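Each remark here refers to the structure printed beneath this line.
Removed: one protein chain of the complex. Kept in place: all other protein chains.
And then chain A:
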Amino acid sequence: MSICKKYFEFSCALMLSISVIACSSTSVPNASGIQTKYINPNKESRSSGVGIESNDVINMADKMVRSILNEPTFAGLSQAPRVLVDETNFTLDGNSRINRKLITTRLRNGLTQAANGRMVFVARYAQRAIEAERELKLAGLVDKGTIRQTQATAGVDFKLVGNILTSDERHANGMTSRYHFINFELVDMELGVTVWADAYEFKKTGVDDVVYR
């Protein structure tokens, strides 16, 4: 009788173990949802890709603002130079898809705040609206404003050019990585030479689950 009881106990334990090991059921992640909340864009996000994230945009824009304002070429000018910072010559030359305006607008915004009159920024992106307003003034449909009148809108002394370059690597162990080199230059729009250049670079790596390799 005792041997039967032992068999029974052993069998029950075995079955229970098999049931626990075999049934790898999973629940729905965040089944009840997650309420909207603010998160700090300066922090690394929990999204898991090898592309550019918000903290990269903020860090690179801040770095470029400091770098441009510390450039002696601009400090030594008798008049504040007119600078055009937009995405028109800022190109994507890699595998990371990003809205270029996000970078150039963040950079222009940071520069405008920090330059404190040492540079002025040409609003070419608003050119159509500016021209329309000038025509209204010229036609006498509105008055001439309170500050000044000019012959023409501002010409550009320096323009931002740059590109986002990437290099992707895939390793035999499934690891993928992407190196970003984000190049920024200010070009003298009269002489055609680069007067300032800097770059922001980073590399991200990760391994996808084997079911995707």
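Things worth noting here:
The criterion applied here is as follows: a residue touches a chain if its C-beta (ideal position, glycine included) is under 8 Å from a C-beta of that chain, and two chains touch if they have at least 3 such contacts; residues count from 1.
Here, contacts and distances are computed from a predicted model.
Look at the chain that isn't drawn here: its UniProt entry, checked against "Branched-chain amino acid transport system permease protein", "Lipoprotein", "Glycolate oxidase subunit GlcD" or "Class III cytochrome C domain-containing protein", names it "Lipoprotein".
Per the touch definition above, the residue from A:Ala139, A:Val193 or A:Val211 contacting the chain not shown is A:Val211. Residues 1, 3-5, 7-8, 11-12, 14-15, 18-19, 22-31, 47-51, 91-97, 100, 168, 170, 172, 174, 176, 206-213 are the ones on chain A that touch the missing chain.
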